[in-house]
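As you look at this complex, bear in mind that one protein chain is not there, while each of the others sits in place.
Take a look at chain A:
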Amino acid sequence: MSVWNYVVTAHKPTNVTHSCVGNFTAPNQLNLIIAKCTRIEIHLLTPHGLQPMLDVPIYGRIATLELFRPHNEAQDFLFIATQRYKFCVLQWDAESSDLITRAMGDVSDRIGRPTDNGQIGIIDPDCRLIGLHLYDGLFKVIPFDNKGQLKEAFNIRLEELQVLDIKFLYGCSKPTIGVLYQDNKDARHVKTYEVSLKDKDFVEGPWSQSNLDNGAGLLIPVPLPLGGVIIIGEETIVYCSATAFKAIPIRPSIIRAYGRVDADGSRYLLSDHTGLLHLLVIIHEKERVTGLKIENLGETSVASTISYLDNAVVYVGSSYGDSQLIKLNLQPDAKGSYVEVLDRYVNLGPITDFCIVDLERQGQGQVVTCSGAYKDGSLRVVRNGIGINEQAAVELEGIKGLWSLKSSTDDPHDTFLVVSFITETRFLAMNMEDELEETEIEGFDAQTQTLYCQNAINDQLVQVTSNAVRLVSSTSRELLDQWNAPAGFSVNVATANASQVLLATGGGNLVYIEIRESKLVEVKHIQLEYEISCLDINPIGENSTHSSLAAVGMWTDISVRIFSLPGLELFKKENLGGEIIPRSVLLCAFEGVPYLLCALGDGHLFSFQLNISNGALGDRKKVSLGTQPISLRTFSSKDTTHVFAASDRPTVIYSSNKKLLYSNVNLKEVSHMCPFNTAAFPDSLAIAKEGELSIGTIDDIQKLHIRTIPLGEHARRICHQEKTRTFAICTLRAASTEDMETHFVRLLDDQSFDIISTYALDAYEYGCCVLSCSFAEDSNAYYCVGTAYVLPEENEPSKGRILIFAVEDGKLQLLAEKETKGAVYRLNSFNGKLLAAINQKIQLYKWVAREDGSHELQSECGHHGHILALYVQTRGDFIVVGDLMKSISLLVYKHEEGAIEELARDYNANWMTAVEILDDDVYLGAENNFNLFTVRKNSDAATDEERGRLEVVGEFHLGEFINCFRHGSLVMRLPDSDTGAIIPTVIFGTVNGVIGIVASLPHDQYLFLEKLQVNLVKVIKGVGGLSHEQWRSFNNEKKTVDARNFLDGDLIESFLDLSRVKMEEVSKTMGVPVEELCKRVEELTRLH
């Protein structure tokens, strides 16, 4: 039973909805604050760019975000209001680097109807009151008292029922608002009102302006000395105040975002729906406005918010494309654009459709999304883990070790690659033609296996073999000094850094050698009771050439020990337990925190936090990375150190928010790795895999890797066909005029993502869905495309087509078409037939061979009774339909009668946005108010009435608008992982660019996690004091009920971010040890 579900975000929202700039974290620091629907990010402006300071979830969908500065305060406060009528005022606490709540409250009302044009929250520039427009016909006022505290709120009746925008005007003795509204006859006007706090009512304002541009939608208040407002229309821009009225015509466009450039309000940046950035200038003579001027600056992503930062640097937040950091240049570039893009921030939203594919055939799913809108439309390939992009490869069998060497200490690039084999060592170097060829290093021993190689101080190189340590000049390549292993002993393991060598010979002998100018000096020699299995002296202190600690892994007692250097005194011995010996140890520092990593022969990895001064180990954690021995090695990418764990499931270990993260690498099995940074292959890695040595670059180190394939047009539906290794997508391209869109079906190669074939749909014909399927008695793979003719004079599409394509020679070949009496909203493969959802009807088609060998679609049967059958999923003979407004219904196909009948329905009035079948009995739905719910079939109920009802078993407020569900997973699922059976997962994609997972848990695990969630709610307080329980409660127009049978995975996984003290607090109330909790939560994090 898939009743107990766990919902977690794999990719956080990236749709930037709001942004603002101010002195939030300190009076002298300039901050950019970004809202991404349910998260806020605080950035600090530095000369090097934006530096992230905080990224926190908000228990609500952010409706308004404003910075303001109360009287007598040196820095700004942040006001946030959520769509479910909660608000909070936040202040930065510099000591804890966290947010503290100054005020919070509920602003919901019994009276009034929620506004549809978007909630408005504004703050008087003189900080006398906060104004909110949440319900049609009401303006809510929260006054400030003299000390800047909020007083009790009250409502004022607003005559205007269709409000488009409200702003506070500057420089008014009484707080004054300007209201842009539409009247019953669809004309638009602006009125002003003074707010009388004493009478709790409006007083007529200083001016009004009637009959504006029909597309007027945005008010910009102008600060003093000018005052007044700018009214942005679709064809005109108007400056309006009590004394002046100036208008200029503009090219027809819809402007949704603005950003003020100067504090005096004489220049504004405006962004329109095509992503053009304009500069609006108010021309004035002292305080008298004489005109307006608008200038085109260039193109950016379609902006939803614009924040002018400083020095001509502007943040452009986008909902439909990547957000950007841009610089406005004084002089235009060759294309006449003043815009220079400094940085881009990936945004997957809106995800209208996606498919899950395994392009590299490694058993790991990748999500390919249709993302972005209009010109910013793109496909995004989202993959869990880090990609290595292979640049070069040679066949080499039996590699036992890999090291790169520089020709001198100062050289930024590596020159040599030392490849060790069981009986020899080979040296490769880049030649003048940038090719890797075999060379010699005279002082090195090429006749034996190399155990370790290292660039040492003073332009020296060091090589450790089984019988000697050799010190060689890197310039002359001559042997400078040599240390020989004592007779009868050979070196088993060795490690080195720029000034130290540590090696172990048989019998537990540990020898410490220091590298001096042309000299190797044996400093210390001790004997341990057991054989040594691995060693490390990677410097992690301030001195990058010298380590004060050594880590040693031991046979027999299965321990890891920390010794001091140079004294080789034992600081700490940590028993690992179990019977598997440590195979690799590594000292390293992530984000300034020193760690000891210790990998075992069975693919497990221990991590400890390390105290450099006394070698103490803390925060022991164990994770499973693979099944084979692991070898650990550090490397750098983008000036940050990471660790590469080579094994049968190679992994990159990195740190984010002071938490260690493990990310898969898209390679099958790696035995050795070393960084290899050369001029020809900058920032590359040399990797030894089965029978091959390859050189490749590595992606950005992050958990999810996203590759963008820009299309320049809006992709809406996608489908993959395994047989032909292609994608089919439905796209649209907007033409210059609003209603002239052209729609295409395009075929893409699934490796190169090149468009290899295109089928243009008819005029007014929209592509609605695409499916790859084969039919009964015809095993060829086909693409089926459902379309609709959307004629301007028609209310509802009354005609559509089903097109059947085959891919022949890389071309889309139209084989058959069938006209339908409406839009084909969805196509499903069903019992070797084709099931189509056409307006109110579900229709089943057979694929019938004609006499001439061609095929055609023949209608078999149908089912009526829906308002619009928008979303359909099938399983066996069952059909689950998500209706426009009639929730979920379950239909069954009866083979004998050849008919489709309704079995059961959910009688709630849910307006669906997506459905999925979790198992035979339980179906998952997403609805219009950002909720998730599950319903269950009652096939063994006693009465017909009960059997005919789908019982609601789970309810949850996700806070995201889901467009699409698909069964699948983003991670490689190991059947032998600790969770036992594989947990079934469904992936969803949302308008905000979230990729999330719904995992159906076993009941006992659900109960355990539910208890954990209850305890976590007590420990983890919502930002601004917002309640988690209220946030996750199912909420629609009719009801609000507590969440049930769904768990908030984002909250549960934040357990791992807690401090040890808080973890223990949770552990105590749960009665479960911290380690056990960590392990169980970490298992969950591996679902995504």
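In the analysis below, a contact is a pair of C-beta atoms (placed from the backbone, for glycine too) under 8 Å apart; a residue touches a chain by one contact, two chains touch by 3 or more; residues count from 1.
Throughout what follows, contacts and distances are computed from a predicted model.
One chain of the assembly is not displayed; among "Transducin/WD40 repeat-like superfamily protein", "Glyceronephosphate O-acyltransferase", "Histidine-containing phosphotransfer protein" or "Myotubularin-related protein 9", its UniProt protein name is "Transducin/WD40 repeat-like superfamily protein".
Contact with the chain not shown here comes from a single listed residue; of A:96, A:184 or A:447, that residue is A:184.
Residue A:349 is the one among A:349, A:443, A:615 or A:629 that touches the chain missing from this view.
When the whole complex is considered, the residue among A:39, A:256 or A:284 that touches the unshown chain is A:256. Here one chain is not drawn; of A:15, A:694 or A:1085, the residue touching it is A:15. The chain that is not drawn here is touched, among residues A:427, A:644, A:930 or A:956, by A:930.
Within the full complex, the residue among A:24, A:85, A:144 or A:202 touching the omitted chain is A:202.
In the full complex, chain A contacts the hidden chain through residues 15, 17-18, 110-114, 116-118, 135-137, 157-159, 161-162, 164, 182, 184, 186, 193, 196, 198-199, 201-204, 217-218, 254, 256, 304, 319-320, 349-350, 352, 373, 716, 766, 788, 790-792, 794-797, 823, 839-840, 863-865, 867-868, 870, 884-886, 899, 901, 905, 907-909, 911, 913, 928-930, 948, 961, 963, 991-992, 1037-1039, 1041.
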